[in-house]
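This report refers to the structure that appears directly beneath it.
Here the complex is missing a single protein chain, while all its other protein chains stay put.
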């Protein structure tokens, strides 16, 4: 069932998704920080696979640590196809969590995207890897300069949101949002309906209709929309 | 008279305007925050039409509030042609004050531009609306997620500047500045003169002249500039 | 000797340079703030020529000060060919330290680039000057609105790093790093070697090889790399 | 009726009030910033009387402005007895909105307290005035150094909260909270009940009872509390 | 053995401990944020027992969650005697992680102290509980207003430091530091020695000796110190 819902969500903007979640009382679902490395107009949907960093400590965060069992390398090999990796870098912008090689490996494993409130390094190389990336910055230094990797698939914070493994992530040019599993169906169906309504409102505005009474709609606008909606089907 | 001054100001950079205002003792006139959504090299001039938000409170900032008499929708219908809307979003970057529909309606009403120290939502839709926008970020969530709209045409703060309704706003790729009405004529005429002088300095630099004695000018440079200026007319 | 090392460094990413410096115990070498005004994919190398600002004080930071013996104008005339100017603007983003004219003069003097943790003004004009610029923002107001210039070729802070006159600066799309003179040779030679190794790793990843055991390499990977490296020479 | 509710609220901690408001869906009611100038253990309750500042502009924010019709002086003379003044200083901590003289006048008018997300000036003098003050800092400069006063009894933001004239403010050593009028009765009665329950829990904890099952209570704890509560009356 | 080392550490300032750790290459060991709720001049030492929060999400961070198996209440019942609880509140200062009741229960379980980069609530009640607290602020709202509790005894970040369960924590009026287990003996013995040396330097300064040659010591100062040290034993 998720597949069908994901297909629907690919046509629902993250802006609309946040409005649907607000109806359910959720105000903290948009991650403040991650932006598309290059805005491309694409929208991606996937399950969250989480990564967790804590601050650097010089005795444990070393280049040697990259070979340890608990390392970003090991985490990557555990990533299922199609997931969106969400990395809690605590908003640190002075160290890049991944560069060209790790991004290329994630791409090879068919990871859908990387989302982080931290930075990536080697911008040119990351673009070459073709992995879609939402991040809060670019920094040359390696992660161990400022961060210690401590594990994966744990609850994390990212950009002021709580992310649990398996939550659904949607990312587009406005950034990335998290949808709790229990609200997935509501958000997809109501969201798609909302998009349709907004496309009608936009065309009304193009035709010179005023906003009061239209958006939100009064009874007259509701009737006109219902008629338009019917005529489309 | 304003029209002629506005015409002159369209050829004066915001950088030069701040220098003219500094001569009048004004150091706080450039808004720290608003940037062109997409730098296009254009410069816009208009009277300020102000909007004011305060922080969100869950009992009043709701989707239902969009239909109230004091709402962003109602404010838009009060905007005269040619104004530059300046919205005080208190620098909140986790909620977008406007999306595609409201921007499209402003465009339809011939609003010249939107300037805010907050964010807009639905980047793709806002670009489609063709309303020129200077903002401090992009965020998917609706304004009511983080802000409560409380009125228009009041004094506001925006990007660390005080903006009063009717002040003159100039915006280009360096951002947006506010010119108090009483200094408008001075800024336009002195600014235009300064642009001419700087164009001559730039050509002198291209010819290899050193900066000391040229910029600011000593007597010799003043004489050479006077001669050049005369030869042009 | 520096020339040959600079030539090598032009092919080493700032990301790799930070990793080499980490091996020497240096974690603070990447300036947090300066970004290319427009990412162009180029990498520049040069000796640091430092400029220093302190906060504005209205009695000393005036347009008149631009003609004083200690002024940005005077400093520019002292800049040797090929240097990378690093300006400590204390991270102030509400005043632009240089505009089109000063950048044009620096370009004329064959300054290689300008790096600052502050802002530049007159974006369009700076781009016209063709001086490569790494900065943390764009601001219309002149430096004297927020800063007082106090001297050149002194130790400074820039983007959280200590910069001493004569340090080597490398800047690319990831930002700018400083290399202490004593580590220059190590960084250049080890860095070049590291780039070669990473290019091999990248091709291995493209061929589907897993990261654990490859990056960092186990004995088998080391042997394969050695063979590949030998085959190239 | 308010008087009786205010009397009750004087015995309910701001911590408990925020918990009661959370039950009503309100998460933004505690002002992040204002702290007691000197913690005294007192709790004050009153209607909000709001003041509003925008950023400084050198042509309007001058010592001369202190004599204008729209001035802090005029606002003070409009303050009814018993109100708690809430001043929106936009979090500016480099200018003090009031000093000894204005605080003394407010005290004379029987203003209950001053709450601001900004600073006060002349700490010693303010303490001498005996006006209870909750502020975010101390700063020597006058308000006009950083702020322009623009009016009173308008909706404002303070410490991340929306405050409307007439809202109820409660302030103690944890800071200041705002209670929307419509929730006043609920908060007072439920809050008082909650305080009683927590006092029982505290005594249970002192007796060595574990938290799980006690706080929040399971059926057994509920029964024991009911018995204790009954025995008190 | 730890007991003896802890006994020694109780007489070593956190300032000296950071200097000893710097000798081992550790610069990130002092937590930037936690301060004594009330400076008392005491110094506490204990093993770290970690708590972890992520940002609030309205569907999971509710008052009901306080009764769940993974809750702060359950965590408290797992705390061994003598530990110093270190809570990663991600520096959130708008919600208090614990109030009087939870602090009282921790005190009852002989927890040595609570250290957090967040806030506590109900300042008066926390002081009544007599649990020593190092925190970064006071806030009335409950943790669920801004945070979601997700577990205990995991690696965490606190005040910019990585803390692993079992690390040694020392807290005094300068704040709290973390000592990696492997460096405990070095820090205790060298630290105690350093304190002795500094007490001698202090008395030398009181006697009017200049700092150069004394601190750090030249050969003469070393000899005088050695003589003094010998005379004491």
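Worth pointing out:
Going in written order, the chains are labelled A, B, C, D and E, and every chain counts its residues from 1.
Assume contacts are C-beta pairs under 8 Å (C-beta built on N, C-alpha and C of every residue); 3 or more make two chains touch, one makes a residue touch a chain.
It should be emphasised that the depicted structure is a prediction, and the values quoted were computed from it without experimental measurement.
Judged over the whole assembly, touch between the missing chain and the shown ones holds for C, D, E.
Only one of E:35, E:68 or E:189 touches the absent chain when the whole complex is considered: E:35. Only one of E:11, E:27 or E:222 touches the absent chain when the whole complex is considered: E:27.
Residue in contact with the omitted chain (choice from C:10, C:28 or C:43): C:28. Of the residues in subunit D, those that touch the hidden partner chain are 56, 63-64, 66-67, 71, 73-74, 76-77, 93-94, 96, 99-102, 104-105, 108, 121-125, 138-142, 144-146. Residue positions on subunit C in contact with the hidden chain: 24-29, 54-61, 88, 90, 148, 150-151, 154-157, 160-163, 180, 182-183, in rising order. The chain not displayed touches subunit E at residues 13-15, 17-19, 22-23, 27, 29-30, 32, 35, 39, 41, 160, 172-175, 177, 198, 201-202, 205-206, 208, 210-212, 215-216.
Going forward, only the chains that are shown with their structure count from here on.
Shared contact partners of subunit B and subunit C, listed by label: A. Under the contact definition, subunit A and subunit B share the contacting chains C. If you match contact pairs by residue number, over half of those in D-E turn up again in just one of B-C, B-D or A-E, and that pair is B-C.
With centres taken as mean Cα positions, subunit E sits 49 Å from subunit B.
Separation between the centroids of subunit C and subunit E, computed from CA atoms only, is 38 Å.
The set of subunit E residues touching two or more other chains comprises 25, 27, 56.
Taken chain by chain, the contacts fit none of the simple shapes, being neither an open path, a ring, a star, nor a full set of pairwise contacts. Under the touch rule stated earlier, the contacting chain pairs are A-B, A-C, A-E, B-C, B-D, D-E.
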